[in-house]
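Pasting a structure here, questions to come.
Now for chain A:
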Amino acid sequence: MGKSENVGIGELMQEEYRWGFVTDIEQERVPKGLSEDVVRLISAKKGEPEWLLEWRLAAYRHWRTLSEPHWAKVHHPPIDYQDIHYYAAPKKKAGPSKLADVDPEILATYEKLGIPLKEQEMLAGVAVDAVFDSVSVATTYKEKLASLGIIFCAFSEAVREHPELVRQYLGSVVPHTDNFFASLNAAVFSDGTFVYVPKGVRCPMELSTYFRINANDTGQFERTLIIADEGSRVSYLEGCSAPRRDENQLHAAVVELVALQDAVIKYSTVQNWYPGDKEGRGGIYNFVTKRGDCRGARSRISWTQVETGSAITWKYPSCILRGDDAVGEFYSVAVTRGRQQADTGTKMIHIGKNTRSTVVSKGISAGEGSNAYRGLVKVLAGADNARNYTQCDSLLMGSRCAAHTFPYLEVKNDSAQVEHEATTSKIGDDQLFYLQSRGLSAEDAVNMIVNGFCKEVFKELPMEFAVEAQKLLAVSLEGAVG
Partner candidate 1 sequence: MLEISNLHVAVNGTPILKGIDLTVRAGEVHAVMGPNGSGKSTLAHVIAGREGYEVTAGEIRYLDRNLLELAPEERARAGIFLAFQYPVEIPGVANIQLLKSALNQVRRARGEAELDAMDFLDYVQTRLALVGMKEELLYRSINEGFSGGEKKRNEILQMAVLEPRLAILDETDSGLDIDALKAVADGVNALRSHERAMVLVTHYQRLLNYIRPDRVHVLAAGRMVKSGGPELASELEERGYGWLDTTAEVGEARA
Partner candidate 2 sequence: MRIAQEDRAAYVAAGRSAMEAGPSWLKLDRHEALENFFRAGFPAREAEAWKYTSLAALERQQLHSPAPGVEFLPDGLPAGHLLGYGNGYALSRSSALPESMLGRLDAALARTTLPAAARFGTLAGRESMLVALNTALWREGLVLHLPAQWRVDEPIFVVRTIDEDGAMVHERSLIVLEPGAEATVVELCNGRGDYWRNPVTEIFVGAQARLLYVRLVEDGVAATHTGALFARQAQDSRLDVLSLALGGQLTRQDIALDLAGAGASATLHGCFLAGGRAHVDHHTRIEHTAAHTQSREIFRGIAAGRGCGVFDGLIVVRPGAQKADAQQSSRNLLLSPHAEIDAKPQLEIYADDVKCGHGATVGRLDESQVFYLRSRGIGDAQARALLTHAFALEACAAVAPGTLRDWLTQRLDGALDRLVEGGRK
(Lines give C-alpha, C1' and ligand atoms only; values in the text may rest on other atoms or scores of the structure.)
Protein backbone atom coordinates (compact mmCIF):
# COMPACT_ATOMS: atom_id res chain seq x y z
CA MET A 1 0.00 0.00 0.00
CA GLY A 2 1.01 3.57 0.56
CA LYS A 3 4.57 4.60 1.15
CA SER A 4 3.68 7.05 3.89
CA GLU A 5 4.44 5.22 7.10
CA ASN A 6 2.85 7.41 9.66
CA VAL A 7 0.74 9.82 7.74
CA GLY A 8 -2.73 8.95 8.94
CA ILE A 9 -5.80 10.47 7.50
CA GLY A 10 -5.88 12.97 10.35
CA GLU A 11 -2.71 14.58 9.15
CA LEU A 12 -3.86 14.57 5.60
CA MET A 13 -6.95 16.36 6.68
CA GLN A 14 -4.95 18.94 8.47
CA GLU A 15 -3.05 19.53 5.30
CA GLU A 16 -6.28 19.98 3.50
CA TYR A 17 -7.36 22.62 5.93
CA ARG A 18 -4.18 24.55 5.63
CA TRP A 19 -4.27 24.35 1.91
CA GLY A 20 -7.43 25.82 0.66
CA PHE A 21 -10.99 26.66 1.33
CA VAL A 22 -10.35 30.06 2.71
CA THR A 23 -13.56 31.29 4.18
CA ASP A 24 -15.45 33.15 1.54
CA ILE A 25 -15.50 36.85 1.55
CA GLU A 26 -18.89 37.78 0.32
CA GLN A 27 -21.32 35.45 1.95
CA GLU A 28 -24.65 36.71 3.05
CA ARG A 29 -25.22 35.67 6.64
CA VAL A 30 -27.64 36.44 9.35
CA PRO A 31 -25.94 37.42 12.58
CA LYS A 32 -24.98 34.74 15.06
CA GLY A 33 -27.54 33.39 17.44
CA LEU A 34 -31.00 31.90 17.41
CA SER A 35 -34.32 33.60 18.05
CA GLU A 36 -37.82 33.57 16.63
CA ASP A 37 -36.75 36.37 14.31
CA VAL A 38 -33.93 34.28 12.93
CA VAL A 39 -36.33 31.41 12.30
CA ARG A 40 -38.74 33.81 10.53
CA LEU A 41 -35.89 35.21 8.52
CA ILE A 42 -34.72 31.78 7.35
CA SER A 43 -38.24 30.88 6.31
CA ALA A 44 -38.72 34.21 4.55
CA LYS A 45 -35.42 33.97 2.67
CA LYS A 46 -36.53 30.60 1.37
CA GLY A 47 -39.96 31.93 0.47
CA GLU A 48 -41.70 29.25 2.48
CA PRO A 49 -45.46 28.91 2.96
CA GLU A 50 -47.06 29.93 6.24
CA TRP A 51 -47.61 26.37 7.53
CA LEU A 52 -43.94 25.56 7.28
CA LEU A 53 -43.01 28.72 9.15
CA GLU A 54 -45.48 27.79 11.87
CA TRP A 55 -43.96 24.33 12.06
CA ARG A 56 -40.47 25.76 12.39
CA LEU A 57 -41.62 28.16 15.09
CA ALA A 58 -43.34 25.39 17.04
CA ALA A 59 -40.11 23.43 16.87
CA TYR A 60 -38.11 26.41 18.02
CA ARG A 61 -40.42 27.07 20.98
CA HIS A 62 -40.21 23.45 21.98
CA TRP A 63 -36.44 23.39 21.59
CA ARG A 64 -36.15 26.25 24.05
CA THR A 65 -37.72 24.05 26.73
CA LEU A 66 -35.15 21.28 26.19
CA SER A 67 -31.63 20.89 27.38
CA GLU A 68 -28.80 19.21 25.53
CA PRO A 69 -28.80 15.46 26.23
CA HIS A 70 -25.79 14.01 28.01
CA TRP A 71 -26.54 10.34 28.32
CA ALA A 72 -24.35 9.33 25.41
CA LYS A 73 -20.81 8.22 26.16
CA VAL A 74 -19.28 11.23 24.47
CA HIS A 75 -17.53 14.24 25.91
CA HIS A 76 -17.16 17.65 24.35
CA PRO A 77 -16.77 21.21 25.50
CA PRO A 78 -20.11 22.97 25.89
CA ILE A 79 -21.64 24.10 22.63
CA ASP A 80 -22.73 27.72 22.56
CA TYR A 81 -25.87 27.67 20.49
CA GLN A 82 -25.93 31.45 20.33
CA ASP A 83 -22.50 31.49 18.73
CA ILE A 84 -23.58 29.86 15.50
CA HIS A 85 -24.71 31.35 12.20
CA TYR A 86 -28.02 29.70 11.41
CA TYR A 87 -28.30 31.00 7.91
CA ALA A 88 -25.87 31.63 5.13
CA ALA A 89 -27.00 32.18 1.57
CA PRO A 90 -25.46 29.62 -0.74
CA LYS A 91 -22.76 31.36 -2.68
CA LYS A 92 -20.01 30.10 -4.83
CA LYS A 93 -16.94 29.39 -2.85
CA ALA A 94 -13.51 30.60 -3.58
CA GLY A 95 -11.56 27.46 -4.24
CA PRO A 96 -8.87 26.18 -6.49
CA SER A 97 -9.92 26.59 -10.10
CA LYS A 98 -8.64 23.26 -11.32
CA LEU A 99 -7.62 19.97 -9.86
CA ALA A 100 -3.96 20.50 -10.53
CA ASP A 101 -4.03 23.32 -7.98
CA VAL A 102 -5.11 21.01 -5.19
CA ASP A 103 -2.63 19.75 -2.65
CA PRO A 104 -0.96 16.64 -4.04
CA GLU A 105 -1.29 14.90 -0.67
CA ILE A 106 -5.06 15.12 -0.85
CA LEU A 107 -5.02 13.91 -4.39
CA ALA A 108 -2.94 10.96 -3.22
CA THR A 109 -5.63 10.13 -0.67
CA TYR A 110 -8.30 10.31 -3.33
CA GLU A 111 -6.18 8.09 -5.47
CA LYS A 112 -5.92 5.51 -2.70
CA LEU A 113 -9.64 5.59 -2.30
CA GLY A 114 -10.09 5.17 -6.03
CA ILE A 115 -12.37 8.14 -6.40
CA PRO A 116 -13.28 9.05 -9.97
CA LEU A 117 -11.76 12.22 -11.32
CA LYS A 118 -14.97 14.17 -11.61
CA GLU A 119 -15.88 13.32 -8.09
CA GLN A 120 -12.44 14.37 -6.94
CA GLU A 121 -12.94 17.79 -8.44
CA MET A 122 -16.17 18.25 -6.66
CA LEU A 123 -14.85 17.02 -3.36
CA ALA A 124 -11.78 19.12 -3.47
CA GLY A 125 -14.02 22.12 -3.87
CA VAL A 126 -13.01 22.92 -7.42
CA ALA A 127 -15.40 25.63 -8.55
CA VAL A 128 -18.61 24.14 -9.86
CA ASP A 129 -18.28 25.71 -13.31
CA ALA A 130 -15.17 23.70 -13.78
CA VAL A 131 -17.04 20.47 -13.06
CA PHE A 132 -18.99 21.01 -16.19
CA ASP A 133 -19.62 17.40 -17.09
CA SER A 134 -21.02 16.19 -13.87
CA VAL A 135 -23.74 18.77 -14.02
CA SER A 136 -24.94 17.51 -17.36
CA VAL A 137 -24.66 13.92 -16.14
CA ALA A 138 -26.89 14.86 -13.29
CA THR A 139 -29.39 16.44 -15.60
CA THR A 140 -29.84 13.36 -17.77
CA TYR A 141 -30.12 11.32 -14.64
CA LYS A 142 -32.88 13.49 -13.35
CA GLU A 143 -34.83 13.30 -16.59
CA LYS A 144 -34.79 9.53 -16.49
CA LEU A 145 -36.18 9.50 -12.98
CA ALA A 146 -38.87 12.00 -13.87
CA SER A 147 -40.11 9.72 -16.63
CA LEU A 148 -40.89 7.14 -13.94
CA GLY A 149 -42.64 9.68 -11.76
CA ILE A 150 -39.86 9.62 -9.19
CA ILE A 151 -39.30 12.92 -7.47
CA PHE A 152 -35.70 13.50 -6.45
CA CYS A 153 -34.82 17.07 -5.64
CA ALA A 154 -33.63 19.56 -3.10
CA PHE A 155 -35.87 19.88 -0.09
CA SER A 156 -36.59 23.54 -0.76
CA GLU A 157 -37.54 22.72 -4.31
CA ALA A 158 -39.94 20.05 -3.01
CA VAL A 159 -41.54 22.61 -0.72
CA ARG A 160 -42.24 24.77 -3.79
CA GLU A 161 -43.15 22.06 -6.28
CA HIS A 162 -44.81 19.36 -4.14
CA PRO A 163 -46.06 21.13 -1.03
CA GLU A 164 -48.89 18.64 -0.45
CA LEU A 165 -46.45 15.69 -0.22
CA VAL A 166 -44.04 17.53 2.02
CA ARG A 167 -46.80 18.72 4.27
CA GLN A 168 -48.26 15.23 4.57
CA TYR A 169 -45.04 13.51 5.55
CA LEU A 170 -42.72 16.11 7.07
CA GLY A 171 -42.26 15.39 10.75
CA SER A 172 -44.47 12.31 10.59
CA VAL A 173 -41.54 10.06 11.51
CA VAL A 174 -39.34 12.43 13.47
CA PRO A 175 -41.71 14.96 15.02
CA HIS A 176 -40.43 18.47 15.64
CA THR A 177 -40.56 17.66 19.36
CA ASP A 178 -38.54 14.45 19.10
CA ASN A 179 -35.27 15.38 20.76
CA PHE A 180 -33.00 18.35 21.32
CA PHE A 181 -31.12 18.10 18.04
CA ALA A 182 -34.17 17.11 15.98
CA SER A 183 -36.07 20.14 17.29
CA LEU A 184 -33.13 22.38 16.52
CA ASN A 185 -33.02 20.97 13.01
CA ALA A 186 -36.76 21.44 12.52
CA ALA A 187 -36.47 25.09 13.51
CA VAL A 188 -33.54 26.03 11.32
CA PHE A 189 -32.98 23.33 8.69
CA SER A 190 -31.23 24.77 5.71
CA ASP A 191 -31.97 22.35 2.93
CA GLY A 192 -31.66 18.71 2.07
CA THR A 193 -33.09 16.02 -0.11
CA PHE A 194 -36.59 14.93 -0.96
CA VAL A 195 -37.45 11.63 -2.62
CA TYR A 196 -40.83 10.25 -3.58
CA VAL A 197 -41.18 6.93 -5.37
CA PRO A 198 -44.70 6.32 -6.68
CA LYS A 199 -46.73 3.16 -6.24
CA GLY A 200 -45.22 0.04 -7.71
CA VAL A 201 -42.16 1.80 -9.14
CA ARG A 202 -38.77 0.25 -8.67
CA CYS A 203 -36.17 2.96 -8.84
CA PRO A 204 -33.75 1.66 -11.49
CA MET A 205 -30.62 3.27 -10.06
CA GLU A 206 -29.05 4.13 -6.78
CA LEU A 207 -30.04 7.64 -5.77
CA SER A 208 -27.11 9.58 -4.52
CA THR A 209 -26.75 13.15 -3.32
CA TYR A 210 -23.69 13.38 -5.44
CA PHE A 211 -25.79 13.57 -8.56
CA ARG A 212 -28.28 16.00 -7.19
CA ILE A 213 -27.93 19.49 -8.53
CA ASN A 214 -27.17 21.95 -5.76
CA ALA A 215 -26.06 19.14 -3.54
CA ASN A 216 -23.43 21.41 -2.09
CA ASP A 217 -24.14 23.81 0.65
CA THR A 218 -27.01 22.04 2.22
CA GLY A 219 -25.31 23.22 5.35
CA GLN A 220 -25.13 21.92 8.79
CA PHE A 221 -28.83 21.37 9.41
CA GLU A 222 -29.72 19.04 6.61
CA ARG A 223 -33.11 17.43 6.27
CA THR A 224 -33.94 14.37 4.20
CA LEU A 225 -37.36 12.91 3.56
CA ILE A 226 -37.84 9.74 1.54
CA ILE A 227 -41.24 8.27 0.82
CA ALA A 228 -41.65 4.90 -0.84
CA ASP A 229 -45.26 4.45 -1.85
CA GLU A 230 -46.95 1.04 -1.93
CA GLY A 231 -44.93 -1.69 -3.57
CA SER A 232 -42.07 0.60 -4.58
CA ARG A 233 -38.36 0.17 -4.03
CA VAL A 234 -35.52 2.60 -3.66
CA SER A 235 -31.89 2.54 -2.67
CA TYR A 236 -30.33 5.76 -1.48
CA LEU A 237 -26.67 6.55 -0.91
CA GLU A 238 -25.56 9.31 1.38
CA GLY A 239 -22.14 10.81 1.72
CA CYS A 240 -19.03 9.45 0.20
CA SER A 241 -15.82 7.93 1.32
CA ALA A 242 -13.58 10.87 0.57
CA PRO A 243 -12.66 13.04 3.53
CA ARG A 244 -14.99 16.01 3.71
CA ARG A 245 -14.42 19.37 5.18
CA ASP A 246 -16.88 21.83 6.49
CA GLU A 247 -16.41 25.01 8.41
CA ASN A 248 -19.43 24.28 10.56
CA GLN A 249 -18.54 22.24 13.54
CA LEU A 250 -22.02 21.25 14.62
CA HIS A 251 -24.04 19.04 12.32
CA ALA A 252 -27.56 18.10 13.30
CA ALA A 253 -29.23 16.38 10.39
CA VAL A 254 -32.60 14.67 10.33
CA VAL A 255 -33.55 11.83 8.01
CA GLU A 256 -37.10 10.53 7.77
CA LEU A 257 -38.05 7.44 5.80
CA VAL A 258 -41.58 6.29 5.15
CA ALA A 259 -42.23 2.86 3.65
CA LEU A 260 -45.82 2.11 2.80
CA GLN A 261 -47.23 -1.35 2.19
CA ASP A 262 -44.78 -3.72 0.46
CA ALA A 263 -42.29 -0.91 -0.09
CA VAL A 264 -38.56 -1.32 0.39
CA ILE A 265 -36.08 1.40 1.30
CA LYS A 266 -32.40 0.80 1.52
CA TYR A 267 -30.39 3.67 2.95
CA SER A 268 -26.61 3.50 2.89
CA THR A 269 -24.24 5.99 4.43
CA VAL A 270 -20.53 6.43 4.30
CA GLN A 271 -19.59 9.19 6.68
CA ASN A 272 -16.11 10.62 6.71
CA TRP A 273 -16.31 14.16 8.06
CA TYR A 274 -13.24 15.84 9.45
CA PRO A 275 -12.34 14.09 12.71
CA GLY A 276 -10.24 16.90 14.15
CA ASP A 277 -6.55 17.15 14.79
CA LYS A 278 -4.54 14.84 16.97
CA GLU A 279 -5.90 16.44 20.10
CA GLY A 280 -9.38 16.19 18.68
CA ARG A 281 -9.70 19.93 18.05
CA GLY A 282 -11.85 21.24 15.26
CA GLY A 283 -13.52 17.97 14.33
CA ILE A 284 -17.15 17.78 13.32
CA TYR A 285 -19.82 17.03 15.92
CA ASN A 286 -22.28 14.87 14.12
CA PHE A 287 -25.60 14.64 15.98
CA VAL A 288 -28.00 12.94 13.63
CA THR A 289 -31.56 11.72 14.00
CA LYS A 290 -32.43 9.05 11.46
CA ARG A 291 -35.60 7.08 11.61
CA GLY A 292 -37.60 4.92 9.28
CA ASP A 293 -41.27 4.11 9.60
CA CYS A 294 -42.36 0.77 8.16
CA ARG A 295 -45.88 2.01 8.00
CA GLY A 296 -47.42 -0.63 5.74
CA ALA A 297 -47.63 -4.38 5.90
CA ARG A 298 -44.59 -6.26 4.58
CA SER A 299 -42.59 -3.05 4.22
CA ARG A 300 -38.87 -3.12 4.77
CA ILE A 301 -36.26 -0.56 5.77
CA SER A 302 -32.60 -1.30 5.82
CA TRP A 303 -29.93 1.02 7.19
CA THR A 304 -26.29 0.42 6.39
CA GLN A 305 -23.61 2.76 7.63
CA VAL A 306 -19.87 3.03 7.57
CA GLU A 307 -18.79 5.71 10.00
CA THR A 308 -15.15 6.68 10.00
CA GLY A 309 -15.17 10.45 10.36
CA SER A 310 -16.28 13.20 12.74
CA ALA A 311 -14.88 13.99 16.15
CA ILE A 312 -18.17 12.93 17.69
CA THR A 313 -20.80 10.75 16.14
CA TRP A 314 -24.16 10.50 17.85
CA LYS A 315 -26.61 8.63 15.74
CA TYR A 316 -29.15 5.85 16.01
CA PRO A 317 -30.84 5.04 12.70
CA SER A 318 -34.03 3.34 13.79
CA CYS A 319 -37.01 1.45 12.47
CA ILE A 320 -40.58 1.60 13.64
CA LEU A 321 -42.05 -1.71 12.55
CA ARG A 322 -45.69 -0.75 12.47
CA GLY A 323 -47.03 -2.85 9.60
CA ASP A 324 -47.52 -6.58 10.05
CA ASP A 325 -44.63 -8.65 8.66
CA ALA A 326 -42.46 -5.53 8.38
CA VAL A 327 -38.70 -5.97 8.42
CA GLY A 328 -36.07 -3.63 9.86
CA GLU A 329 -32.34 -3.96 9.44
CA PHE A 330 -29.32 -2.11 10.73
CA TYR A 331 -25.79 -2.85 9.61
CA SER A 332 -23.02 -0.67 10.94
CA VAL A 333 -19.27 -0.31 10.94
CA ALA A 334 -17.93 2.47 13.13
CA VAL A 335 -14.24 3.26 13.36
CA THR A 336 -12.78 5.57 15.96
CA ARG A 337 -9.15 6.49 16.33
CA GLY A 338 -7.18 9.43 17.64
CA ARG A 339 -9.59 11.17 19.98
CA GLN A 340 -12.69 10.25 18.03
CA GLN A 341 -15.82 9.26 19.90
CA ALA A 342 -18.76 7.40 18.47
CA ASP A 343 -21.99 6.58 20.23
CA THR A 344 -24.15 4.86 17.73
CA GLY A 345 -26.65 2.05 17.36
CA THR A 346 -30.26 1.59 16.54
CA LYS A 347 -33.78 1.25 17.85
CA MET A 348 -36.09 -1.44 16.60
CA ILE A 349 -39.64 -0.89 17.75
CA HIS A 350 -41.84 -3.90 17.06
CA ILE A 351 -45.50 -2.94 16.89
CA GLY A 352 -46.96 -5.10 14.10
CA LYS A 353 -47.33 -8.85 14.13
CA ASN A 354 -44.59 -11.09 12.71
CA THR A 355 -42.20 -8.18 12.49
CA ARG A 356 -38.55 -9.03 12.20
CA SER A 357 -35.37 -7.10 12.80
CA THR A 358 -31.69 -7.76 12.42
CA VAL A 359 -28.90 -5.69 13.91
CA VAL A 360 -25.25 -6.19 13.08
CA SER A 361 -22.87 -3.68 14.57
CA LYS A 362 -19.09 -3.73 14.25
CA GLY A 363 -17.10 -1.25 16.27
CA ILE A 364 -13.39 -0.73 15.79
CA SER A 365 -11.48 1.35 18.33
CA ALA A 366 -7.87 2.32 17.82
CA GLY A 367 -5.55 4.77 19.53
CA GLU A 368 -7.61 6.63 22.10
CA GLY A 369 -10.82 6.21 20.20
CA SER A 370 -14.00 5.42 22.06
CA ASN A 371 -16.78 3.46 20.49
CA ALA A 372 -20.15 2.72 22.03
CA TYR A 373 -23.03 0.68 20.72
CA ARG A 374 -26.36 1.73 22.16
CA GLY A 375 -29.45 -0.08 21.01
CA LEU A 376 -33.04 -0.64 21.93
CA VAL A 377 -35.17 -3.56 20.89
CA LYS A 378 -38.69 -3.04 22.05
CA VAL A 379 -41.47 -5.53 21.52
CA LEU A 380 -44.90 -4.15 22.31
CA ALA A 381 -47.70 -6.29 23.65
CA GLY A 382 -49.45 -6.63 20.28
CA ALA A 383 -46.36 -7.66 18.31
CA ASP A 384 -47.04 -11.38 18.17
CA ASN A 385 -44.17 -13.52 16.91
CA ALA A 386 -41.75 -10.63 16.69
CA ARG A 387 -38.16 -11.67 16.07
CA ASN A 388 -34.95 -9.82 16.68
CA TYR A 389 -31.38 -10.89 16.35
CA THR A 390 -28.59 -8.55 17.36
CA GLN A 391 -24.90 -9.16 16.92
CA CYS A 392 -22.55 -6.60 18.26
CA ASP A 393 -18.79 -6.99 18.01
CA SER A 394 -15.94 -4.75 19.05
CA LEU A 395 -12.39 -4.91 17.86
CA LEU A 396 -9.76 -3.20 19.96
CA MET A 397 -6.39 -1.92 18.80
CA GLY A 398 -4.14 -0.33 21.38
CA SER A 399 -4.32 -0.27 25.15
CA ARG A 400 -5.88 3.19 25.45
CA CYS A 401 -8.98 2.73 23.37
CA ALA A 402 -12.41 1.95 24.73
CA ALA A 403 -15.39 -0.07 23.58
CA HIS A 404 -18.81 -0.16 25.14
CA THR A 405 -22.01 -2.05 24.53
CA PHE A 406 -25.32 -0.82 25.92
CA PRO A 407 -28.23 -2.77 24.55
CA TYR A 408 -31.75 -2.50 25.94
CA LEU A 409 -34.18 -5.38 25.42
CA GLU A 410 -37.76 -4.62 26.40
CA VAL A 411 -40.16 -7.43 25.67
CA LYS A 412 -43.86 -7.35 26.45
CA ASN A 413 -45.03 -10.23 24.28
CA ASP A 414 -44.44 -13.84 25.20
CA SER A 415 -44.37 -15.09 21.62
CA ALA A 416 -41.42 -12.85 20.81
CA GLN A 417 -37.91 -14.12 20.39
CA VAL A 418 -35.20 -11.58 21.07
CA GLU A 419 -31.55 -12.41 21.03
CA HIS A 420 -28.51 -10.25 21.64
CA GLU A 421 -24.91 -11.28 21.45
CA ALA A 422 -21.78 -9.23 21.85
CA THR A 423 -18.10 -9.93 21.82
CA THR A 424 -15.05 -7.82 22.44
CA SER A 425 -11.62 -8.85 21.33
CA LYS A 426 -8.36 -7.57 20.00
CA ILE A 427 -6.69 -8.64 16.83
CA GLY A 428 -4.99 -11.82 17.93
CA ASP A 429 -1.19 -11.97 17.75
CA ASP A 430 -1.54 -15.49 16.49
CA GLN A 431 -3.85 -14.36 13.68
CA LEU A 432 -1.38 -11.67 12.68
CA PHE A 433 1.52 -14.06 12.86
CA TYR A 434 -0.30 -16.65 10.79
CA LEU A 435 -0.96 -14.18 8.01
CA GLN A 436 2.51 -12.68 8.18
CA SER A 437 4.07 -16.11 8.01
CA ARG A 438 2.15 -16.52 4.76
CA GLY A 439 3.95 -13.47 3.42
CA LEU A 440 1.55 -10.61 4.20
CA SER A 441 2.79 -7.31 5.59
CA ALA A 442 1.52 -6.38 9.05
CA GLU A 443 -0.61 -3.67 7.48
CA ASP A 444 -2.15 -6.00 4.95
CA ALA A 445 -2.72 -8.60 7.59
CA VAL A 446 -4.59 -6.08 9.74
CA ASN A 447 -6.63 -5.00 6.74
CA MET A 448 -7.51 -8.54 5.96
CA ILE A 449 -8.62 -9.26 9.51
CA VAL A 450 -10.56 -6.00 9.78
CA ASN A 451 -12.29 -6.60 6.49
CA GLY A 452 -13.22 -10.07 7.60
CA PHE A 453 -14.55 -8.57 10.80
CA CYS A 454 -16.73 -6.13 8.86
CA LYS A 455 -17.76 -8.45 6.06
CA GLU A 456 -21.34 -8.93 7.17
CA VAL A 457 -21.87 -5.20 6.95
CA PHE A 458 -19.97 -4.55 3.72
CA LYS A 459 -21.98 -7.14 1.89
CA GLU A 460 -25.07 -5.03 2.53
CA LEU A 461 -23.60 -2.02 0.72
CA PRO A 462 -24.13 -1.48 -2.98
CA MET A 463 -21.17 -2.86 -4.90
CA GLU A 464 -19.11 0.26 -5.66
CA PHE A 465 -19.77 1.63 -2.22
CA ALA A 466 -18.52 -1.56 -0.61
CA VAL A 467 -15.24 -1.35 -2.45
CA GLU A 468 -14.82 2.27 -1.42
CA ALA A 469 -15.68 1.45 2.16
CA GLN A 470 -13.03 -1.23 2.32
CA LYS A 471 -10.40 1.11 1.02
CA LEU A 472 -11.56 3.78 3.38
CA LEU A 473 -11.17 1.46 6.31
CA ALA A 474 -7.66 0.60 5.23
CA VAL A 475 -6.73 4.27 4.99
CA SER A 476 -8.41 5.08 8.31
CA LEU A 477 -6.48 2.42 10.14
CA GLU A 478 -3.15 3.08 8.50
CA GLY A 479 -0.50 2.93 11.16
CA ALA A 480 -3.00 1.94 13.84
CA VAL A 481 -1.10 -1.22 14.62
CA GLY A 482 2.59 -0.68 15.07
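Selection rule: all candidates are chains of the complex that A comes from, given by their letters.
Assorted remarks:
Here is the rule we use: a residue touches a chain if its C-beta (ideal position, glycine included) is under 8 Å from a C-beta of that chain, and two chains touch if they have at least 3 such contacts; residues count from 1.
Bear in mind the structure is a predicted one, so any value in this text is a computation, not a measurement.
One candidate among 1 or 2 touches chain A in this complex; it is 2, while the rest do not. Against candidate 2, the residues of chain A that register as touching in their complex are 71, 379, 381, 394, 396-426.
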